[in-house]
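Mind looking over this structure? Questions follow.
Only a single protein chain was left out; the remaining protein chains are all shown in position.
Showing chain A:
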Amino acid sequence: MSHPTNGLDEKTWGELREIAARYPEARSGLLPMLHLVQSVEGRVTPEGIEACAEVLGISAAEVNGVATFYTMYKRKPVGDYHVGVCTNTLCAVMGGDLIFERLKEHLDVGNDETSEDGKITLEHIECNAACDYAPVMMVNWEFMDNQTPESAVQAIDDLRAGNPVHSTRGPQLCTWREAERVLAGFPDDRADEGPTAGPASLAGLKIARDNGWTAGTASSKGENA
């Protein structure tokens, strides 16, 4: 099939079409398609926008309108690791503000900027639904729970030095581009890494177990289904 050759390889064109074909209406694929563009290009590029537009039969302006609406899409190159520090109220109060300040200083960058070595892009983020683990940092959208300024600096230094770093509730951290590929709907077969739940997720369940409290279901009464 002919299309403007613009830097995206055949495999990517094929995968963009594959995403569009997952949905009853192709345009529904646009969000994951833009995730795929980021995984290949390191950001949303004009070439990526043109490709999405062509696959979906819509204008580049329409794709651009979508790409500029959602905060996960980046116009500037992102480092190997996207580091997001939650500074929404609860995390900010619990220490997120201090962590963010410390990392800005440590990396000598401002918000939404990338360290000189190209490894770390730092951003303050909104609530990431892990308030019981506050203050929270996300690296490539993996949870780094219960951070302190020191633990955050340590994680970032390890990442820059190439040492393996694990999410507190997930696998060893992959790169931002690899993460974007999973979000585009191409699994990386790492679902089995990491725990079922972190300690805070189990706080209530543990108390229920200790007290013998149940919801009176058949299975909790020992009448296994």
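Keep in mind that, in the parts below, a residue touches a chain if its C-beta (ideal position, glycine included) is under 8 Å from a C-beta of that chain, and two chains touch if they have at least 3 such contacts; residues count from 1.
Just so we're on the same page, contacts and distances are computed from a predicted model.
Hidden from the displayed complex is a chain whose UniProt protein name, among "NADH-quinone oxidoreductase subunit F", "Aldehyde dehydrogenase", "HSP20 family protein" or "ABC transporter", is "NADH-quinone oxidoreductase subunit F".
One of A:Leu16, A:Leu56 or A:Val109 touches the chain omitted from the figure, and that residue is A:Leu56. Residues of chain A that touch the chain left out of view are 22-25, 27-32, 34-35, 56, 65-66, 69-73, 84, 87-90, 92-95, 97-98, 125-135, 138, 140-143, 146, 148-149, 167, 169-171, 179, 182-185, 187-188, 190-192, 194, 196-209, 211, 213-220, 224-225.
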